[in-house]
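Quick one: the structure is below, and I'll ask about it shortly.
Of the protein chains in this complex, all but one are displayed in their positions.
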Amino acid sequence: MAPISRRGLLAVGGGALGSTALAACGSPAKLPDSMEEIRTRPDRPSRGGVLHFGLSTDPANLDPHVTTGAASDFLRQLTYNGLLQYDGDGEITGDLAADYGWSSRTTYKVKLRPGVRFHDGSRLTTQDVVFSFRRMMDKKTAATTGPLLDQVDAVEAEDATTVVFRMKQPDTTLPFVLAGPTANIVSQRWIESGVDPKTRVMGTGPFKFIERIPGVSTTLERFGDYFDPELPYLNGIVFQPMSDDYARVTALRTATVDMIDYVPATHVDVITKNPRLRFASDKTFGFGFVGFVTSKPPFDDVRVRKAIALSINRPSVLETALLGHGRPIDGALMSDAFAGYPAKLDNTLGYDPEQARFLLKKAGREGMTMPVVTTSTYSVISRPAQAMLPGIRAAGVDVRLTQQEWLTFRASVTAKSFPVHSWGTAPKFGDPSSLGDFLSSTGTFAVNTDFKDERIDRLLGEGRRARSRELRDEIYRDVEQRALELLPMTWTVRRQQGEAHYDYVKGYRHPPKGSWTGTTLRRIWMEKTA
Amino acid sequence: MSTAELTSSQAPPEAAAPARRGSKYFLRRLAANRRTAIAGGFLLLVGLAALLAPLIAPHDYRDIVGKPLTQGGVLGVDDFGRDVLSRLLIGLRTSLAVALSAVVIAGVLGTALGLVAGYGSRLVSGVIMRGIDILLSFPPIVLAIAVVAAMGPALINVVMVIGVLYIPRFTRIVYSQVLAIRHVEYVEASEVMGTRRSTILLRTILPNVAAPVIVQLSLSVSFAIQMEAGLSFLGLGAQPPLPSLGTMVGAGRDFLEVQPSLLIYPSVLIILLVLALNVFGDGLRDLLDPRRRGTDS
Partner (left out) sequence: MKRFLLTRFAQALLQLFAVGTIVFFLVRLIPGDPARAALGEGATDEQVAQTREAMHLNDPFLQQYFGFWGRLFQGDLGTSLLSSRPVMQDLPTRLGNSLELVLVSLAIALVLGILLGRIAATRADKPADHALVGGSIFGISLPVFVLGTLLLMVFAFLIPVLPPQRFTTPWEDPVTHLQILILPVVTLTAASCAVITRMTRSAMLETLTADYVRTARSKGLSEKRVIKDHALRTALLPVASAATIELTTLIGSTVLVETIFGWPGVSSLLMSAVGQRDYPVIQAVVLAVAAIVILVNLVGDLVIRALDPRAEEA
């Protein structure tokens, strides 16, 4: 019998819910101390140890196919595998797939690795793969990749080791979708046994899920039968949710945790100055933008939108909001880490309050009042919103900022209750076709601006079907250019974003380009003697 | 109602006797205590600074005046390149404005409810006092968070929430005071004489509960400043770029190592302000309500 906890007794003493307090003897699962031991091996990564990881959000929903953000993707990618993945250089490579590629313009074939086992010991079959994709495409799942698989006509098992994707029309984005952090393969038998995949985890990944205690920890333990016998090097990973930026950075600096995600710009200097800490980051994914409701005056007038775009002092926003940790975007959105970056569009939107005043005057909107909404929940979004105000005021606009809590902000943006919103996000995957989220008339972010341009829609459609590299580059350059002319949104700054860890944590690489992925965490080791 | 009657031996001991002797006498007594005098002087200074903030601030609190996180100006430049002194002044103004308006709302509504409950029928008083109990069964900041989240984080909402949350403080005090004096002879005499109830309430009873209410007002301001600061610290208060002392503390946390003054200045100002209000409130209580010397609430 488990000992009755003191807290349980306190709960009874407090009179609250006395009858049930005894049931909750919730001592967090602790990995045995022996697991902390690290074995050094000559010329090879050390084995053993438990990594303690301070996570910016507490992943509430563990569903393999629904993401609530990059933090929860770490968990997903450590416990599940997809068919494809991004390697340390950001290139697509096989994960569960041993071989993969287009066999015709509308047929994509994936040959599975042999000998892959799930955590319950059962073998991975092509039927599991087919089942997994049907689950993602089932609207009831509300899978993150669901809408991206809209061009898939059918997923079939060709034989015991090959899966075939039949497309309605050519779609160059499929490999990016398959390598995404939520295109995970689950066991059909496990899901159909009636478990709740939101609270339980059972995949093929290098770590097994032990327990999640909301607000305290999520514990993973090494999976001994992982298909790569060398991996994982660690015995376990304990994620601890620390949503407060200051608390998270403090926890790292005081060695409460070995690693944290999402280093806020305001703390980058403190971390980079510490010789024992490493900051693994990029300046290519995360960016800020200002969206206009283009269906209503005054922002139905492109001159007004352009005036605001010109009055945002991007270098100043970067220097103050992000303390210089990032880059201004005055040209194309998709960064130069992506192939075919149209450098000739750079400097299209320099800071020019005089021109902005002139445009506003021409539009008859001199000295107009401009309500802007942003969210207070993420400093990486609220700080740039605050920092752009002086520039806009210099153009004679009476700008009024309202900060709302995240979900309230989302509701306001969806309802278009503010004519302008200041937001920040990252492209969904590492290909210019993800511009569609922001510019196509049905794009996830574009719908908030009521923007519709037939030419852009047509170009984006052609881009997904185009095969030659040159043609694709040309198409997306046109899209970027048109976006800078019509300005349903204006891009502000790219932020430096990344993870920080102690120097004894080895092998971690922040994805340098392409798309967000946490797969390098599968391959890290520790050289600590603790 | 004459002064003589009020100070007569039949009057309850809580009677607002000193308040009736003219404001000059009152101020002299208040200033006689050195601690109270210092606190009062500080509050006067701070109040004046807050009132004149837009005029005396060296810069517009929204403008970029220098390189972020440097020592320019009198108190330095914050992370957005804005003048810290100007922001402290405006922040002080915001915090004081919110706290004062909230407490005035609470004081007026709370006193009115207390009077009605104390002097009204059993049913009326039962309903009011049970409502107060319900309000008290939420931890205040929890209710504030939920309400501000529902109504949106605007200053006016913060004022209203704090105002409503502090109603019980006044209602309870006034209610018990009214109960204590409603059966005192001169009140009953007025009733017998056929004076209208509302007249009795306003002319006879209200002056007698004034003293503890005034004391409670001054103490509540200090709590309201802390509550506003707490809500702002959690991002539910003043909207940027408008500062309040609480938002400045919250924002200053991020720059503890680079520029600790960003955290320390607003923190110290909050502490001093609340300290002065408490000391002053104590002095006020000692004077108005000698029996309750040094107690809280």
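General remarks:
Each chain gets a letter, A and B, in the order it is written, and its residues are counted from 1.
Following the convention adopted for this analysis, contacts are C-beta pairs under 8 Å (C-beta built on N, C-alpha and C of every residue); 3 or more make two chains touch, one makes a residue touch a chain.
None of these values were measured; they are calculated from a predicted model.
When the whole complex is considered, the residue among A:Ser412, A:Ser440 or A:Thr517 that touches the unshown chain is A:Ser412.
Screening B:Leu75, B:Ala112, B:Ile141 or B:Met160 for touch with the missing chain picks out B:Ile141. The chain omitted from view is touched by exactly one of B:Ser101, B:Ser190, B:Gln226 or B:Gln259, namely B:Gln226.
From the set A:Asp261, A:Asp282, A:Asp330 or A:Asp437, the residue in touch with the chain omitted from the display is A:Asp437, counting the whole complex. Within the set A:Thr173, A:Gln188, A:Asn235 or A:Thr250, the residue that contacts the chain not displayed is A:Thr250.
Taking the whole complex into account, chain A touches the unshown chain at residues 3, 5-8, 10-11, 13-17, 19-21, 23-24, 26-28, 30, 52, 58, 60-62, 66-69, 139-140, 142, 144, 146-147, 196, 198-199, 213-217, 238, 240, 242-244, 247, 250-251, 253-257, 377, 404-408, 410-412, 414, 425, 428, 437, 444, 447. In the full complex, chain B contacts the hidden chain through residues 130, 133-134, 136-142, 145-147, 149-150, 152, 222, 226, 229-230, 233-234, 249-250, 253, 256-257, 263, 267, 270-271, 274-275, 278-279, 282, 291-297.
Here is the rule we use: only the chains that are shown with their structure count from here on.
Listing the residues of chain B that touch chain A in their complex gives 62-64, 67-69, 79-81, 149, 152-154, 235, 239-241, 253-255, 257-258. Within the complex formed with chain B, the residues of chain A that make contact are 245-246, 264, 266-267, 269-270, 316, 319-321, 323, 376-377, 379, 382, 386-387, 389-390, 393, 401-405, 408.
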